[in-house]
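Incomplete set of chains, arranged as in the complex.
Naming follows writing order (A, B and C), and every chain is counted from residue 1.
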Amino acid sequence: MSQLTHFDDRGNARMVDITAKKETHRVAEARGEVVMAPATLQLIEQGGLAKGDVLGVARVAGIMAAKQTPALIPMAHPIMITGVNIDFRPVPPNLVEIRGIVKTEGKTGVEMEALTAVSAAALTIYDMCKAVDKSMVIQNIRLVHKSGGKSGDYVREGETRWEK
Amino acid sequence: MSQLTHFDDRGNARMVDITAKKETHRVAEARGEVVMAPATLQLIEQGGLAKGDVLGVARVAGIMAAKQTPALIPMAHPIMITGVNIDFRPVPPNLVEIRGIVKTEGKTGVEMEALTAVSAAALTIYDMCKAVDKSMVIQNIRLVHKSGGKSGDYVREGETRWEK
Amino acid sequence: MSQLTHFDDRGNARMVDITAKKETHRVAEARGEVVMAPATLQLIEQGGLAKGDVLGVARVAGIMAAKQTPALIPMAHPIMITGVNIDFRPVPPNLVEIRGIVKTEGKTGVEMEALTAVSAAALTIYDMCKAVDKSMVIQNIRLVHKSGGKSGDYVREGETRWEK
């Protein structure tokens, strides 16, 4: 197993030098979940129709957070993301699944952008529902897939595709 | 169960009006975990000594993210946080626990600040170790305790205090 | 007519000293409009139902921009806004009206926050519709009402209240 590349040989943190890396088409998909009381999920599902669109606001938060990734994650490189999709899948009785897909053409991957987008969307769901349910839990934030770059593709085992 | 306060009676998202609320001393504690390969945890634990301080960088990221909360969470109020502590507890063989405590004297609580700080610290651990372990999972991000404000205290059941 | 207070007596720009001002309850309401092709307004109105919620995204943009005001307007003071509402009123055949109301309890007013929120909401409408209509015009961004503070209330003449 290799060393942690974000440190030099004296153990000092650094932004890894990617100057010489090639620009390639890169995609990363992350997922996560918010577990909540069944009544909270019902409120969210009703809201999408008439009483307030929790997931619509969370989607905007996730997309905007993807762009803020280098300002939040100390060693992350600035990167010109070229596309973001955030999707939600309510899983009754008590779960909202979140999927974030981020794309770029650049020298480094967008895993952190996808994970940050999903985290911000989850936090926004928490924020908008916390008046009725403080016990929600954000869980299972994970990288599901990445492609592009020298290190090649990564596919997490045991994940299933979201059908539309 | 009450309505979602972040929407008006036509279902439009809003930043809830807290003008008339009193400034009180408020504290929130959130926790979360990063699950990883045992070899990754060993690298992190060694690094704290000599090869690169993953948790030291993640602590700074968490503290700075607490301050960025209103820029990330759309309906969150700007708030003058007056103290932040981020702590880590490696739990061999494969877990790092994260605890974030945020304080303020203000009109609204700091739950979102504590949850955002823990999330950013977890994402930073992922970022700094992803070269050796892409399968890490961020889980169990939750509010453990809050005090202050009109709605009173919240204590999550089943949580144990961290001894030093 | 008094001097421009944002300059000292040598003509150098400054952030005006408000240290000695009292904290009072303050409200500001700004409004503005986006003029567009009738077909564009139809797309927006349909979208609110099924094809994509332009105004929902613009509302989030406006609320978040209110919080960014001190980072955009050089001499604006940081201010702890305590509430934001952004509303839209489609006026067929070719207009969307925007209203932003911002509140605080602070030493200075929130006029700039309300005007910035309305501007950002208008720019977001432009952005989301520009693929079909580059000729949209943002117009009539104005302060409609403010209250609180030593200088007293301001009510713009000729404005009518929005009925719900």
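The rule we apply is simple: a contact is a pair of C-beta atoms (placed from the backbone, for glycine too) under 8 Å apart; a residue touches a chain by one contact, two chains touch by 3 or more.
Worth saying up front: this structure is predicted, and the values here are computed from it rather than measured.
All protein chains share one sequence; of the complete assembly in this entry, 3 are displayed, while the total copy number is 6.
Simple rule for what comes next: only the chains that are shown with their structure count from here on.
Shared numbers divided by all numbers used gives the overlap of an interface; between chain B and chain C this overlap falls below half, so the copies present different residues. Fitting chain A to chain B on CA positions gives a rotation angle of 180°, reported to the nearest 5. Taking the mean of the C-alpha atoms as each chain's centre, chain B and chain C sit 32 Å apart. Centre to centre, using the average C-alpha position, chain A and chain B are separated by 16 Å.
In chain B, the residues that reach two or more other chains under the touch definition are 12-13, 71, 74-75. For chain B in complex with chain A, the residues that touch the partner chain are 1-7, 11-13, 32, 39, 43, 47, 50-54, 56-57, 60-61, 64-65, 68, 71-76, 111-112, 115-116, 119-120, 122-124, 126-132, 134-143, 146, 154, 156.
Remark: chain C residues 25, 56, 59-60, 63-64, 66-68, 79-87, 103-105, 164 touch chain B in the complex.
Residues 53, 56-57, 60-61, 64 of chain A are the ones touching chain C in the complex.
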